[in-house]
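Notes follow the structure.
For this depiction, one protein chain was excluded, whereas all remaining protein chains were kept in their positions.
Moving on to chain A:
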Amino acid sequence: MAARGHVQDPNDRRLRPIYDYLDNGNNKMAIQQADKLLKKHKDLHCAKVLKAIGLQRTGKQDEAFSLAQEVATLEPTDDNSLQALTILYREMHHPELVTKLYEAAVKKVPLSEEYHSHLFMAYARVGEYKKMQQAGMALYKIVPKNPYYFWSVMSLVMQAISAQDEKLAQTMFLPLAERMVEKMVKEEKIEAEAEVQLYFMILERLGKCVEALDVVRGPLGEKLTSELRSRENKCMMMYQRLQLWPECNALSYKLLLKNPDDWQFYLSYFDSLFHLMDKSWSQPEEGEHCVEGPVQTTVAEAVKFVVDRMEEQDKKESRPLRGPYLACLELIHRLRQRGCPDEKELGDPLELMVQFFGKFGDKPCCITDLKIYLHLLPPEQRSQFKNRLGELVPLGEAGEDGFGFPGDTKALQRHLCVCQLSRALGLQHALDTEGKLRLITELKAHYHHGLQFGKSCLKTELQFSDMYCLMAAHVYIDLWTETGDENMLWQCLGMLEEGLSFSPSNAQFKLLLLLLFCRLGAFQPVVDLYSSLDAKHVQHDTIGYLLTRYAGSLGQFAAASQSCNFSLRFFHSNQKDTSEYIIQAYKYGAFEKIPEFIAFRTRLNQSLHFAQVRTERMLLDLYTEADVTLSLEESVKAMGVCPEEDDIPWDNMRDNRDLTVLVSWDPKDRELTEEHRRLSLEEESVWLKVRALTLRLLASLALLGHAPSPWNSDKTNENGISAKSSTLQTLLSQLDQTLETAAQITEKHTQYPFLGPPSSRLASALSSGSCHCQASALQLSLTLRELETTGLEMLSRCKGEVLEMKDGRLKTQPSLLETLVFFVETVCVVLWVASYSANVLRPLKSSLQKKKKKKKDSSTAMPVVMCGFQEWTGSLHGVVTQALDHVKGQEASLTALKLAALTLEEGYSQTQEECGFTRAAMDKVQTSYLGSLQEMGDLLRKRADSLKSLKI
């Protein structure tokens, strides 16, 4: 017995093979092995759960679930079963069941640290913050470890973050969290950096910035060591929130002295400086200096600071930093914004930029750096600037074609940068067609010349001269869009294909080719281009639009479906994946990351692209499958589309598309703006709405079409039908509204930059008439449905005895006759409309039949509209027949009514003589009713005959 601890639990040994089979994906064997084991050991619950996992993984969800429930109801407390059930429930997407499991387990084993901690994590997975808070505390009471206590605190913070009512967050959850931490601080029990981080987070969310600062600066702050500059960053954040501009300024200054290349601190340095100037802040003569050191309050000091930093770099022998030089341009920009004349002290922007080019012109990022400050140059200096830069580019002797070429890659990069800058300055756009063609020749020559420098480049490397090729392509596109000369486009494609042959992994070449092929309507080459980009996971959300925008609209349904699937797979895994890492963040005390992960999950769930691929995928399935392999109704049911449900977050849609993934050096006025982004999102959302409504309408139609016929159904079904058609009605009016909005949007004719977002399909869908045709067709379904039901309703109102004897009295209901007349009149109108429809449809059908004969393709189905018409006339026939039956019945019962049998009560007021007259009057009424009925019956019969002529 002494060695018991070392002996393996025999059950572990028995279960091992099943685990192995499951791990290897051999689910069948796992199930068999479990069955074998269960024959011998009926009570080995874990074997059941493992079998259930096998069943779940072979698609037998229902069986798996009931097996799992068998075990779960026993409230197991053995580790194996609990863990296996946890895995199973997660795979079944039922994480909430895991909480039930461990709630039961901790009840039975109340002192188990392990089960309590599993319970906490199970709550975390489903975001039950309140219960997490309690579970954390329960855990801490059993085992007083700090992390458990702080899990509970963090759960309070999460309650605050998720609270609908911000007041509740500020007055209850956060203060409580604060007090819980303070208690630990007072008792000197704070141990870990994560705990200080959390304390800071709470204070920050409470807006207690002063207290937060004290924590960071105080002894607790000493624990903040993992992240570089953690304390400084947090202080800076608080200074900015508290508008402590002296401290902000002094700290930025200090950090810039340490690292004069850290851009964020130039920004905070300038911001704070101008705030201080605006407040005419001055150093207090006496008393305490600013805790962060010296404060700078004048432009002169700032100018000197920046100039000193530049001089420092000038003296360096190698690798000067770009920061100080760009800070100088930034300062000029800011001074100019403020209308401050001191910018002259820093020098002429043109000279400064030339100087910058001199130092950094051979770096590929030179264009990105200078582009931001080109607006500092007045338009008349642009050409001069370009020429000055040109002087700094060493090129060889010009050849026959008049072009001189760089002798090495550094000179090449400089020359390229000048080209990029002149494009950004608008100088390329200003050229006429001839000028642009000459520019292309020059760029091509440089491209080809530059290839010699990259002869030894690997396939995974870019060629040094690639960007010339890309720019030539951009100029071709300029020419194509300006002149409409398609030849430019063909040459552009050729240029890019050539570029790709020398530089097979250049993503920009691929992206632009992809875009151009799409614009040309040729989707097939796009598939390979996109797949060679190797875009994966989150990239489906950011650049997947390049594929899904065009695949379906260009008629490549299989590719469209596949690209939607790629994206959908990514989005569907998001929910499960993120939950796991929220739990990990608790485990590792990365509390700051928890709200971040949750926000990330939300951002993906609310993605425009997600909603688009979800909707498009289902529409694609309907278009390609419904009424081909499955009926429309079956397809709709299989997809689980519910017409009443709208799962698209219209008000919180996130546009995660990367709209600047294609490199552009276009001048500012041609660049993508925030307004473009807004309009593109608006347009895409409206288009999505049209599509989503179409999908729901089709679902609604499918469910309506196969409902039992209303005239032989009971009351509840009638209600069901009217509910369904009211959904249809609501959706149709939404579609109408959306189409109105759509028309307004397309009237704007928004043009996006060529390299920016593609226009949505909205405009072409509207102008093709497809939107309105579909809407009318769907409206027709509703009208038909209405026709049928109101017709029947009218008829049902006609029902009842026009004349009857009751309790020895005669009762008349002349209104029934009137209603019947209305019904008959209406039948006439409807039939005329039907006959009109038949006339419209008849030639259509015969032309179709001719075609059919030619093709000898008997499988061609009649278009829906024909079938629909036949169905409609069929149901009309039904209604009229019913009406005829009704009239006949009325006639019969009227005839059968023996008024003579009526004993008119004599003696009240009438004499026998008088009674005789009454009888005569009654007879007249009866005869008249009968006459009316006969006439209406005749008319209806004739009309019913005319129905036969409606055959098409």
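Assorted remarks:
Heads up, the rule we're going with is that a contact is a pair of C-beta atoms (placed from the backbone, for glycine too) under 8 Å apart; a residue touches a chain by one contact, two chains touch by 3 or more; residues count from 1.
To be clear about the criterion, contacts and distances are computed from a predicted model.
Not every chain of the complex appears here, and the one that does not is recorded in UniProt as "N-alpha-acetyltransferase 20", selected from "Trafficking protein particle complex subunit 12", "Alkyl transferase", "Auxin-responsive protein" or "N-alpha-acetyltransferase 20".
Which of A:I161, A:L206, A:A507 or A:L902 touches the hidden chain is settled by the complete complex: it is A:A507. Although one chain is not drawn, the whole complex shows that of A:S162, A:Q264, A:N565 or A:S846 it is A:Q264 that touches it.
Of A:D35, A:E391, A:D408 or A:E461, it is A:E461 that touches the chain left out of the display. In the complete assembly, the contact with the undisplayed chain comes from A:D534, out of A:E380, A:D534 or A:D807. On the side of chain A, the interface with the absent chain consists of residues 225-228, 261-264, 319, 321-323, 326-327, 330, 363-365, 367-369, 371-372, 458-462, 505, 507, 532-539, 541-543, 573-574, 577-578, 580-581, 584-585, 587-588, 590, 592-593, 596-597, 599-600, 603, 656, 658, 661, using the contact rule stated above.
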